[in-house]
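A protein chain is absent from this complex, but the other protein chains hold their places.
After this line comes chain A, so read on.
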């Protein structure tokens, strides 16, 4: 499946958002995820089926003003 993850084109075998995070070695409760510009809650990642062309954002805390 072809996905855009944090602005980068990737081809992965993962079918759910939780699988994608595991495959890409993202872990931790400080991450927030969105698919196609909508938040996907942490609790819903395992059941969230990805589709070809989905745009995924994986964000974490950073310095801010």
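By our rule, contacts are C-beta pairs under 8 Å (C-beta built on N, C-alpha and C of every residue); 3 or more make two chains touch, one makes a residue touch a chain; residues count from 1.
The rule we apply is simple: contacts and distances are computed from a predicted model.
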Open item on the list: Since a chain is absent, check the UniProt entry for it and pick the matching name: "Electron transfer flavoprotein small subunit", "Manganese ABC transporter, inner membrane permease protein SitC", "1,2-phenylacetyl-CoA epoxidase, subunit B" or "Thiazole synthase".
Closed with: "Thiazole synthase"
Open item on the list: Just checking the interface: what residues of chain A touch the absent partner chain?
Closed with: 5-7, 24-26, 28, 30-34, 37-39, 41-42, 57-65
